[in-house]
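Provided herewith is a single structure, encoded as structure tokens, for subsequent inquiry.
All protein chains of the complex are present and in place, except for one that has been dropped.
Letters are used for the chains, namely A and B, taken in the order the chains are written, and counting of residues starts over at 1 for each.
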Amino acid sequence: MVAVTPPGSVRGSGAPAPLIASFEAAAGLGRHHPGGAVLRVLNHKVAGKYAGALGGFGVCIICWEIVRGLQLIDPRDLPSVVAIVRTAIRELIGGPLALAVLTSLLAWAPGLLLAAVIGTVMGIALAMLPNLDVASRPILEFLRPIPSVALIPIALLTLGVGIEMQLTMIAFASVWPIVFSVKAGVEGIDPRFQETGRIFGVTKGTGIIRIVIPSMLPSLATGVRTASAIALVLTITVEMLIGRPGIGRYLDEARLNGLVTEMWAAIFVTGIVGYIVNGVMLAAERHLLPWSAENRDQ
Amino acid sequence: MIAETDGAILTVDNISRSYPGAPVPILDGLTFRQKRGEFVAIVGPSGCGKTTLLRCCAALMQPDAGSVLHAGQILSDPPPWLSIVFQDYNRSLFPWLSVKQNVGFGLAHVGKHERDERVAAALRAVRLDHAAELYPWQLSGGMQQRCALARSIVVRPKLLLLDEPFASVDAQTRFDLQDLVMEICRDMSLSTLLVTHDMEEAVFMADKVVVLSTKPARVVDEVAINIPYPRDQLATKETPEFLRLRHQVYTLVRQQIRH
Partner (left out) sequence: MTNSVQRIRALSLQIMLIAGLLAIWQWAAVTFPGPTLPPLLAVWRSYWRLVQGDLLHTAVLPSLYRLLIGFLIAAVGGALIGLAIGCSRSLDAWSRPVLEYLRYIPAIAILPPALLILGPTDTMRIFVIAFGCIFPVLLAAIDGAKRVEPTFLDTARVNGLGAIARIRRVVLFAAMPSLFAGLRIALGLGLIMMVISELIAADNGIGFFILRSQRLFQSAGVYAGVLVIGTIGWLLTAGLLLVERRVLHWHRGWRGLPVD
């Protein structure tokens, strides 16, 4: 099978191959398949990546401008791409958008940290205390699918509109992937590690610190990476709903004040922030946990 | 271009194929012919590019240079009269279809009544009529490969390609399947191209054995097998002629591995 699917070849995916072949047959290109060679060069890893990215974003921008040009949507609601990018840069360099992004991240980071700490403790406890795991299962199974945004009104009732409420919501929403990831990680530890520890005279308490925690760090990292996206959603939602400063409020105020270009610019920037956050998480994981599975694949 | 003047169903003419990034081509100037009704076996050291060759012969893949002629024509897609049985039945029988639906897969254009009849006939031919409603993954390896065989013959092909079809089953099942395939191919007067690494199997089943070299694959020699059909697993394999031919093919392949 390996021989059939080398990287960069037509690779069994089938669909493009007959297209190329029939095109060549139609064009009378016969045996030497220059078209195939050209495509293979284009699909060359690096070149293909940049060409694809340019092409993909190019098509999106053109579609956007066509929708604008045809006035399918009120053009006042849909500023041109150039205007959006220019506004984004203006608002970012010493502008209020930079401040909003920073404020949001300053709520996001401690919330996520809180979730990581609580999630780790809960995950280890659930994995190592079977009774607790069994007893709490129905409650957790019921709580987990409840979207945390639905709890914002409850948090408003009990915690008010301060930073503690925002942090609680962020932590509550992002704790679940961490809990379940850590739990799976601890349960998946090879029992030989524990036995090795016991042979070397490691007690149960120090075993958690010296064996359990290092072994489950890769799972924790995966959980935190999933959680970071959820935490960002909650950060922005809380800001939007209760007017705490940050990207969410910036977006909502831009809409209410009719600053349409600023609104789109903020969305554009939010995507970049999300992308960078994920990239930083991956880089940190690669750097700090060289033994995690993410790295071993490469 | 070679015209169809010689009655060949498959002409592989000096084909080469390489994969981007690989230093050595996998096929290099490979040539052989298959006459109508002929049973050709291709043997060679493992990893020499037999599967790539078979994909070229099926028109699933185009060679970089040279040409593959199906009944005298260069094709960009497999013709309707060509059929394949792959080695790995677990990855070629659709797990979401029952045995019956799998066998009828290639008959979408045929009316339901005729389709049912042809599927039933094909299942009878491979002695699988009792398992029509089961799923392939509920069957043993040998039964699954029989199901794949039924799916290939139900479309009434002229050329049947077999890609190591008996490699994933146990020895006894392999002999039964070999007998079944020879019987079906003779009954339907099919042209059959078998790719295998089992030299005894090649000599036992084929009219002609094509021996390939190590990578990059070239044709080392062609050995004609003039043993009359029907062949028998015990009697044929004890004849001096069989032993001589087996010795000849073994020697050719072993010389390749030494190189």
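Keep in mind that, in the parts below, a residue touches a chain if its C-beta (ideal position, glycine included) is under 8 Å from a C-beta of that chain, and two chains touch if they have at least 3 such contacts.
This one's a predicted model, so the numbers in the text were calculated from it and none came from an experiment.
The chain not shown here is touched by just one of B:Gln34, B:Thr52, B:Ser83 or B:Thr192, and that residue is B:Ser83. Checked against the full complex, the one of A:Val101, A:Ile152, A:Met165 or A:Val186 touching the unshown chain is A:Ile152. Along subunit A, the points of touch with the absent chain fall at residues 1, 4-5, 11-16, 18-19, 43, 48-49, 51-53, 55-57, 59-60, 73-74, 77-78, 131, 134-139, 141-143, 145-154, 156-158, 229, 232-233, 236-237, 240-241, 247-248, 251-252, 254-255, 260, 263-264, 266-267, 270-275, 277-278.
For subunit B, the residues touching the chain absent from view are 55, 58, 60, 77-78, 80, 82-84, 86, 88, 90-92, 94-96, 105-106, 108, 135, 137-138, 155.
Definition applied: only the chains that are shown with their structure count from here on.
Centres computed as Cα averages put subunit A at a distance of 48 Å from subunit B.
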